[in-house]
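== chain A ==
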Amino acid sequence: MDEMRYETPESLEDAVALLAAAKGETKILAGGTDLLVQLRAEMIEPELVVDVKRIPGMLDITEEDGGFRIGAATPSAEIDEHAGVKKLWPGVVEAAELIGSVQIQGRASIGGNLCNASPAADSVPAMIVAAAVATVVGPDGSREVPVEDIATGPGETSLAKGEIVASIFLPARPAHSGDAYLRFIPRTEMDIAVVGAGISLTLDDDGTCTDAKVCLGAVAERAILVEDGAKALIGTKVDDDALENLAAAASAAARPIDDKRGTKEFRTHVAGVLARRAAKIALDRAKGN
Partner candidate 1 sequence: MSQALKNEQDLKWVGTRPLRPDGVDKVTGRAKFGADMYVPGMLVGKVLRSPHPHAVIKSIDTSKAEALPGVRAVVARDDFQDMPSEFVPAGEMLVNYKDIVRNVMARDKALYDGHAVAAVAATSAAIARKALKLIEVDYEVLPHVIDVVEAMAPDAPVLDETLFTAGVDPAPDKPSNVAKVVELGLGDVDKGFKAADVVIEREFDTNPVHQGYIEPHACVASFSEDGQAELWCTTQGHYVVRSHCAKLLGMEVSKLRVTSSEIGGGFGGKTVVYLEPVALALSKKANSPVKMVMNRDEVFRASGPTSGANMMIKVGAKKDGTITAAEATLKYQAGAFQGSPVQPGAMCAFAPYDLENVKVTGYDVVVNRPKVAAYRAPGAPISEYAVECVLDEVAEEIGMDPIDFRLKNAAKEGTHAAYGPKFGPIGLVETLKQAKKSKHYKAKLGPNQGRGMASGFWFNIGGETCATLNINEDGTVTLLTGTPDIGGSRASVCMMAAEELGIDYDKIRPIIADTSSLGYTFLTGGSRTTFSSGMAAVQAAQGAIEELCARAAKIWEIDVDAVEWEDGHAKPAGKNAGDFEPLSLADIARQAGKTGGPIAGHADINAQGAAPSFGTHVVDVEVDKETGRVTIVRYTVLQDAGKAVHPAYVEGQFQGGAVQGIGWALNEEYVYGEDGTLENPGFLDYRIPVASDVPMIDTVIVEVPNPRHPYGVRGIGETPIIPPMAAIANAIQDAIGIRFHELPMSPPKVLKAIEAANGGGE
Partner candidate 2 sequence: MARVVLTGGLKNFTGGETELELDAADIRGLFRLLGERYPKLKPHLEEGLAVAIDGQIYQDTLIEPIGPDSEVHVLPQIAGG
């Protein structure tokens, strides 16, 4: 059991070099709200922890091509308070606002929520339906990865050794579109999502849905895009029938497990309910544009 090293590199290159050179388990520290819990519970015993918050850009939100680039270590609270992001992708901000308490939001980062790879991460379905793209930097340079391709399973990511998510890009939103995220938890706050549903949809001038994305959290090994859910909406006026079809598609796509947070049947049912409810909110937002 070796002593854990803690490093605070001031550039991405240094961070990547540290991670690449480490022999044992490495962890990236941004907000630490998952990492410190795992450390304390001795679930992990990393050789190296790299605190990335002193790297320029890691904590910044900048406008880019009509969208926003969010530094991966930016805490949820900063995103919640960012008027521009809130206006552009309210569903993403709603999801970020749901991550834990105010105290947690003061630390929990968007990149950490993504890379911790919990199937129940709130911000992930919201980012997926916003077509967010992660910028991944590693020993071999930089690559752009759709957010849905980062997590591969509980606690597992597609990142190679030495790779870091540096930022997440939320693109410009098409006209007449809206997004929303809802989750179900037993209490009103402080729980991990039992089911999460993110929706974005785009309408044409007469209110017919031309594009949609439906993503569910906590009902599979990672957040899943529900193609049939999108199909249920596209080409409709998002009327009650379409919403019922969406709900059915969401429930059909859910492949949850029974655990201490909910049963299979509960999650399956509620996935449909939340998808329908979130779609209504997204629809209202799209119409308001």
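The rule is simple: contacts are C-beta pairs under 8 Å (C-beta built on N, C-alpha and C of every residue); 3 or more make two chains touch, one makes a residue touch a chain; residues count from 1.
Selection rule, in plain terms: all candidates are chains of the complex that A comes from, given by their letters.
What you see is a predicted model, and the numbers here were worked out from it, not measured in a lab.
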item	value
Chain A in this complex - touching candidate among 1 or 2	1
Parts of chain A lying in touch with candidate 1, wherever the complex brings them together	1, 41-42, 184, 186-192, 194, 259-263, 265-266, 269-270, 273
